[in-house]
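Each remark here refers to the structure printed beneath this line.
The other protein chains are all here in position, but one chain of the complex has been omitted.
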Amino acid sequence: MDWVTIISTTVKAAVGVETVLYALAAIGINVHFGYTGLLNFGQAAFMAVAGYGLAVTVTVLGLPFWIGIGVGLLAAVLLAVVLGIPTLRLRADYLAIVTIAAAEIIRLIFRSVAFKDVFGGSDGQRGFSEGFYALNPFPEGDYGFGWFTFNNRVTWVLFVGWLLIALSCLIVYLLMKSPWGRVLKAIREDEDAVRALGKNVFSYKMQSLILGGVIGALGGFIYGLAFASVQPDIFGTETTFFAYTIVILGGAARVLGPVVGSMIFWVLLVLVNGILSGAVEAGYLPFMAPTQVGPVRFLLVGIGLILLLVYRPQGIFGDKREIAIDAR
Amino acid sequence: MEGAQSALLRCDELIAGYLPGVNILNGSDLYVGEGELIGIIGPNGAGKSTLLKAMFGLVTIRSGTVKLKGEDITNMKAHQLVSRGVGYVPQTNNVFPSLTIEENLEMGAFQVPGKFKERFEFVAELFPALKERRKQRAGSLSGGERQMVAMARALMTEPSVLLLDEPSAGLSPKLQDLVFIQAQQINKAGVTVIMVEQNARRCLQICHRGYVLDQGRNAYTGTGRQLANDPKVIELYLGTLAKA
Amino acid sequence: MHADSTNTVTATTERKAAAVAAFKDLARDPGVPKPDPILVVDKVVRRFGGLTAVEVEHVEIQRGSITALIGPNGAGKTTFFNQLTGFDTADSGEWTFNGRPMNGVPAHKVARAGMVRTFQLTKALSRLTVMENMRLGAQRQKGESFFRALLPNLWRGQEDEITERAEDLLTRFKLAAKRDDFAGALSGGQRKLLEMARALMVQPELVMLDEPMAGVNPALTQSLLGHVKDLREQGMTVLFVEHDMDMVRDISDWVIVMAQGAVIAEGPPDTIMSDPRVIDAYLGAHHDAPLSETELQEQLHEAEAELEAEIEEETQK
Amino acid sequence: GGSDTATQPSESAAAPSSAAPAAKGDGTLTLGTLLPQTGSLAFLGPPEIAGVDAALKEINEAGGVLGKPVVKYDTDSGDTTTNIASQSVDKLLAQKADAIIGAASSSVSESVIDKITGAGVIQFSPANTSDKFTTIEDKGLYFRTSPPDKLQGRVLGDLVVADGNDTVGILAMQDSYGTGLADQVSKTITDSGGQVVERVDYDPKAADFSADVAKIKAKNPKAIVLIGFEETSKVVQELVKQGMPASKHKWYMVDGNTSNTNYVKMPKGTLKGVKGTIPGAAAPEEFQKKLMATNPKLQDFSYGPESYDATNLLALAAEAAKSDAGTDIAKKLAEVSKGGEKCNDFKSCVELLKAGKDIDYEGVSGPVEFNDAGDPAVATIGIYQYGDDNKYATKALEYRTGNIAG
Partner (left out) sequence: MNGVKIVVTTESGQPVAEATTNAQGTWQVPVDKPGKYKVTLDVATLPKDAAVRGGSNVRTPTVYEGNMSTVLFALQPKGAPGQPAQEEGGESSFWTQAAQLAFEGLNLGLIIALAALGLSLIYGTTGLTNFAHGELVTLGAILAYAFNVGVGLHLIPAAVIAVILAGGLGYAQDRFFWGALRKRGTGTIAMMIISIGVALFLRYVFLIFFGGQNEAFAQYTAQPGIEIGPISAAPKNFVAMGIELLVLIVVGVALLRTRTGKAARAVADNPALASSSGINVDRVIRIIWTMGGAIAALAGIMLGLSQNLKYTMGQDILLLIFAGVTLGGLGTAFGALVGSLIVGLFIQLSTLWVPPELKSVGALAVLIIVLLFRPQGILGRRERIG
């Protein structure tokens, strides 16, 4: 088996673009779900409106990159408000379904033939990332050492991505240490108690929804910029589910949980694939066709996920005591 | 300890807790003879409820044993104990909120569905409010009404051992009286009763023997009267507000 | 029996005196106007389907007093609290707090206006520590606004003050040892204590306690009563629901009795407790009789007979 | 020029030399596949991979490329929802792939094209139909043998009108394949005087298609054009159910759903008389047998021919370039695809090449002649008709060849 390839792809996956973008989405979810108890299952929609906001502004309207970013962020905030006003008074599990529904509505509209002129139908939009790469301070070439290298474009994306992760984590850390974060956590436990103590629960939930949504939106930008395109289906429920998985893997309501969770998730995905296809290519698994690697990989990832949570239900950073408190 | 050998239910050296590494019960002993009425009192957080839950199989016992009529029932599941004639009224969360009062009581008689009618009439007599409201969902009941349902639910079977966790809490004085009187009456009818109470004075008045639990250990034991008049107990646990 | 009970010996202080004076000449009718009401309630009605849970004609709460609200189970006390504090919407009715109309005001604004309640079925914030629970109660925290939260220097000082205050209260409520434990890991009684302590962190003008002492150890109850009286000394108004008559008798200046949703009587504790209607509907004949073994037998029979009579009566109704 | 323009074998420009200098690149042609093993297009993976495998087998039996057997790595493209294509590409690049065959979905291809072409590797899709790829920035490294939808659409549209259908309903799968084809069909029909009375783009993942069919039913068209993949069998069921069987309305299908396996369980005659268009000059039957030889469990053959052709073309171009480096192969791809001596399998083509001839590879999926954008320029469309057994006859009714761009 080609261990160098397996290890190099795995290590690169640990810091790669997917890790970054899912980490951002997951940090947002962590704010929503981990800290505030908002079961927002529509995180993909925040990424989508950001990605599309940027894409449509640049490609369809022909405006500069920075305005696109602005539009994307504004769209995320707007989505939070529009989504939040009617839904934030719902019980957690109802909220989950409503947010999934809203996200699907948005995805279906982005993908529809009816709006193809604006959103590009099922193929999405591309050609809006030049402004971003124009800012690239890394001259053409590869960066890194040994096999751990990325070309200048990827390096730039990763640089910005990890910077955003660091920034988001810092903000989340500061906020959750503060009385503001305390109110959020209290809302997670019991809204009515918080209301009785004179806090405007709705306003805090909305702030949380916006904050998490905007962080998720950063993930949407990273996707669009790294792949130089946006497609509607990447912003489907699967993405949100994976992001949730990541949050729980890392440990909910832990600042670095989502980041580590994202790394684990992608490492798992890539490592399993590397070893499996390596083994098949080397003929160790004669009963398996090469085309079965894909399904078996997900199958194993499923099992891996189950085992991780069975043996560490609180996630990597989570506190076992917290889980024990409320096992229903 | 006289009677300890022939005890109906006895716990020895119980160590139990909720969170890993934190023991709430630190080796408490307790025994009840057949037909006895036992009171357990103690400060908040002493582990009284935990003791009852441990006996009833709702908290994992880490070491020690619980025996019922000589049979080892340590960590036996609650529903198995019910079929052995043990009944239990929890302190909190003691009704099924989405079931109606009637259905709550039906659940109380789950193992003896044939007896439902007869027992329902019995508890309805005790708490007339319940009969009127039999179709109301327990989740919408007032605190006291819930407590009535909880108590009534446990009385639906005719247990031979009854564990009561603060049965009088939240009830109006009139009903508190009723509860104590009932407990005594049930006991008179041959049921062994273990009662945890914060209405401590009342509890000690009616019980044969009492335990004072503090920090998961037995601090004092004695007859109800002894404890109620022990100045240390008064100072630490009973207070002087309500004087006998 | 309690004519010369020693528990009224507590040093009579200014506020207590003021309260007593205020209530002295009042009529004993339900809905009697008070000299300086902080809360005035008019015609509040709340129905659940066919059941009228609350139907209060008129009630006033005297400022700076400790008022007890008693009544049989299901009388509507908690529901009444829910209406007043914005947790449920009354079918009709009006009420003013400090002269300010409060119907339709959302719960958090009610609390901010200075009217804070506790819950009968406690609402501990399980996965927050006891200390965090307490800190949450404090009002006007600088760090509770998003942008200021990002700059710890802006709120550190205030946070320390709050912590100090919280620690004080926790010590009084015998929860200091549990300071850093999750509130979800508290026993039933401890949750009650936390619930009340947290409400006091708000420093409200009117604190509404829903059965604060149910399930609290009597020795601790006693020491806490002193604290409640202190609250009055600090100028706070206390309205509480309680079934523990010893406590009601000990600390309340005024008692309001509810039954079947309506206020049926008002008056000072002693008067109220000898009111036959109250005894009949609520206290029962033997509420404060010792159940000593000697008397027990006869009492039992007596009680039973009485009960049966009552049941018959009710079934006839 | 179409395939009907018989081209004379022209002298090859490059001086042929049988003793080729050491090949550039690493000497081994390494192919990667980025095809759907999972996800919503998972059913397209097996035939595509079988196509690649069938070609590889022939190539390696014929002595490989540049004297070495061609190496292949398979990876999963998933679908867009899971975002794993990019990881797969990373892996292939790490394994030093010279060309990557894939992806099936236009959206997936779009998301990785920068990464692949940025690394100087060829991206060769057997199935992408989105017209975006014609203009995309690809450093000249993107190619496709995808079915020529424009031509197919025109042929189909014409067929519909020629059969005398003045009112037409179109049921098209809502993705770039379906909508692109539907646009073309609908334009042709309208231009020729037919009327597209209803066009429904449906979500292929929808729980059911009754509403979509009901919309068509409401307009009661004479002909119904079904554009999609295998979910068409659900649409067919729905049409039958709602009283629009093929016996009352004329149905037309396209290469994505003209199948000999998908409808066989339906009652006899359900599809009788239905016409379908499939690109490629040959009846697919024989080729399908070839694919079955590599994967006996195959049920669907969509894009198998295109994948087969893509692999052969890459191998031939590498031979022609005497290099296995992606950028070198790319330069030769157009050359081997057109203008030269015709040949239609690797063995005969590579012999011609070795003999110093210019070749024109004629694929299973069509003549495959690349234009400057890396798109195929010429194609042949066969028109097939279903019989009573719900299978189409292996012999086409007719073949039409033409320029795709038109």
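Residue numbering begins at 1 within each chain, and the chains themselves are lettered A, B, C and D in the order written.
Following the convention adopted for this analysis, a residue touches a chain if its C-beta (ideal position, glycine included) is under 8 Å from a C-beta of that chain, and two chains touch if they have at least 3 such contacts.
Because the structure is predicted, anything quoted here is derived from the model rather than measured.
**Student:** What shown chains does the left-out chain touch?
**Tutor:** A, B, C, D
**Student:** Touching the hidden chain in the complete assembly: which of D:Gln174, D:Thr258 or D:Ser365 does that?
**Tutor:** Final answer for the missing-chain contact: D:Gln174.
**Student:** May I ask which residue of B:Arg10, B:Arg153 or B:Arg201 touches the chain that does not appear here?
**Tutor:** B:Arg153
**Student:** Which listed residue (D:Asn60, D:Thr134 or D:Ser210) would be found touching the missing chain in the intact complex?
**Tutor:** Considering the complete complex, D:Ser210 is the one touching the chain left out.
**Student:** Among A:Thr59, A:Asn136, A:Thr149 or A:Gln292, which residue is in contact with the omitted chain in the full complex?
**Tutor:** Once the missing chain is taken into account, the touching residue is A:Gln292.
**Student:** Touching the absent chain: which residues on chain D qualify?
**Tutor:** 2, 4, 36, 38, 40-46, 154-155, 158, 161-162, 164, 166-167, 174, 191-195, 200-203, 205-212, 214-215, 217-220, 230-231, 233-234, 236-237, 240-243, 245, 262-263, 265-267, 270, 297, 299-300, 400-403, 406
**Student:** Considering the whole complex, not just the chains shown, which residues of chain A touch the missing one?
**Tutor:** 86-87, 89-91, 93-94, 96-98, 100-102, 104-105, 108-109, 112-114, 192, 237, 241, 244-245, 248-249, 252, 292, 295-296, 298-299, 301-306, 309-310, 313-314, 323-324, 326-328
**Student:** Taking the full complex into account, what residues of chain C touch the chain not shown?
**Tutor:** Residues in contact with the chain left out: 78-79, 81-82, 87-88, 119-121, 210.
Criterion: only the chains that are shown with their structure count from here on.
**Student:** Taking each chain's centre as the mean of its C-alpha atoms, which one lies nearest the mean of all protein C-alpha atoms here?
**Tutor:** A
**Student:** Applying the document's contact definition, name the chain pair with more C-beta pairs in contact, A-C or B-C.
**Tutor:** B-C
**Student:** Using the average of all C-alpha atoms in each chain as its centre, how far is it in Å between chain A and chain B?
**Tutor:** Spacing between the chain centres: roughly 50 Å.
**Student:** Using CA atom averages as chain centres, what separation in Å is found between chain B and chain C?
**Tutor:** Roughly 27 Å, centre to centre.
**Student:** Could you grab the centroid distance between chain C and chain D? Build each centroid from C-alpha atoms only and quote it in angstrom.
**Tutor:** Each chain's C-alpha centroid was found; their separation is 78 Å.
**Student:** Multi-chain contacts only, two chains or more: what residues does chain A have there?
**Tutor:** Within chain A, the residues that touch at least two other chains are 321.
**Student:** Among the residues of chain B, which ones contact at least 2 other chains?
**Tutor:** Touching at least two other chains: 18-19.
**Student:** Residues of chain C touching chain B in their complex?
**Tutor:** Touching chain B from chain C are residues 5, 7, 48, 71-75, 77-79, 120-121, 174, 178, 185-190, 192-193, 211, 214-223, 225, 243, 245-247, 250, 282-284, 286-288, 290-293, 296, 300, 303-304, 307, 311, 314-315.
**Student:** Under the definition above, what is the set of chain B residues touching chain C in their complex?
**Tutor:** It comes out as residues 18-19, 41-50, 91-92, 125, 128-129, 140-145, 147-148, 166, 169-178, 180-181, 184-185, 198-202, 205-206, 225, 235-244.
**Student:** Any idea which chain A residues touch chain C in the complex?
**Tutor:** Touching chain C from chain A are residues 171, 174-175, 177-183, 185-186, 188-190, 192-201, 207, 211, 321-322, 325-326.
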